[in-house]
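Below: one structure, written as structure tokens.
What you see is the complex with one protein chain gone and the rest in place.
Labels run A, B and C following the written order; every chain starts at residue 1.
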Amino acid sequence: MANITLEQARQIIDAAIKKSESLGVKMNIAVVDSGTNLVAFNKMDDAWLGSIDISQKKARTARYFNMDTGIIGSLSQPGGSLYNIEHSNGGLITFPGGVVIKNRAGEIIGAIGVSGSTVEDDHAVADAGAGAIL
Amino acid sequence: MANITLEQARQIIDAAIKKSESLGVKMNIAVVDSGTNLVAFNKMDDAWLGSIDISQKKARTARYFNMDTGIIGSLSQPGGSLYNIEHSNGGLITFPGGVVIKNRAGEIIGAIGVSGSTVEDDHAVADAGAGAIL
Amino acid sequence: MANITLEQARQIIDAAIKKSESLGVKMNIAVVDSGTNLVAFNKMDDAWLGSIDISQKKARTARYFNMDTGIIGSLSQPGGSLYNIEHSNGGLITFPGGVVIKNRAGEIIGAIGVSGSTVEDDHAVADAGAGAIL
Partner (left out) sequence: MANITLEQARQIIDAAIKKSESLGVKMNIAVVDSGTNLVAFNKMDDAWLGSIDISQKKARTARYFNMDTGIIGSLSQPGGSLYNIEHSNGGLITFPGGVVIKNRAGEIIGAIGVSGSTVEDDHAVADAGAGAIL
């Protein structure tokens, strides 16, 4: 199983911070490995305190199911096939901002979770981070 | 109280894996006894990590109420009579994939929970597993 | 990062059950992967219900620190350097019965946790299980 290194995780966080600054937003950014264990985390100054946990849950949620968190959220709505899946795994976050991280070979090596702004911004920053090692 | 044996639980898991392979899916499969205690669990290689917990919660949920998890889910929707029942028992999972296991005498001896694909596949594999001891 | 397969985990559990039978004891046996995620679990008939959780915590504890759980326990006694480490990671179990699993190349690929008898028996069964794939 391929796994992310700290060097890669730091590179990803730096790219995510750069993207956040370009958007003028304050983010919490978490990177987990392929086993969903935390590898690196940064909270930008004045970013929401409640997003510290959310960013980590988004990262884990993305890796738990190998898909963007927003996709899971679209299936967990009332009437949806995965309604209330959020009660599993000690709490999932299923709105956008969690994205898997792949290496150049296309293997999943971890995931990034971003929280601190609109879900559109959160996803854009996560995407910029995940893309930084390709 | 009739109760499942390890031998039966392993037979059920093997049948569930066989069904999963025929469907081309990677599943997490949990079997609990009549007291909702875990008896056996298998995670197929590359199955979703988030489904380890979900499969166990599905098995317990099915035995908690002696019905398929999907039926409970149909009653826990907004406006439904069991709205947000998922908050009980340390977290329930109420979409399909959890099925009670009965012996030949029709007594409930445990339950199986399956997670790793669509809820239709999850339920089909759980059903194949539960049927293996009849 | 090398990681255990389900086939290896099942082989390990079978060896652990065989050892348990030779000792005349009833065990709960859990195998986790290199990321501490559960891969396989078996509860022998009439094994202690309280050991379902303990066996899983032993397996995770061994992998968390890459050592036998009993070694950690010898350091976590009153006055010891790791006193009350058990309060971390959602609860550790630090008496014997948790052992890391290595592949033939000597890489850690997971861990086994056994609970259901004396700690001497628990450790002996865990050791027999971990040794089965070498």
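Note that in this section a contact is a pair of C-beta atoms (placed from the backbone, for glycine too) under 8 Å apart; a residue touches a chain by one contact, two chains touch by 3 or more.
On a predicted model such as this, the values are computed, not experimentally measured, just so you know.
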Neighbouring displayed chains - absent chain, whole complex: A, C
Contact with the hidden chain (one of A:M1, A:V25 or A:V39): A:V39
Selected from C:A9, C:I29, C:A47 or C:L92 as touching the chain missing from the view: C:L92
Contact set of chain A toward the excluded chain (per top definition): 5-6, 9-10, 35, 37-45, 49, 52
For chain C, the residues touching the chain missing from this view: 35-36, 61, 63-66, 78-79, 81-85, 87-90, 92
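One rule holds for everything that comes next: only the chains that are shown with their structure count from here on.
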Chain centre separation (chain A, chain C; CA means) in Å: 31
Length of the line joining the C-alpha centres of chain B and chain C, rounded to whole Å: 25
Separation of mean Cα positions, chain B and chain A [Å, integer]: 29
Where chain A touches two or more other chains at once, by residue number: 35-36
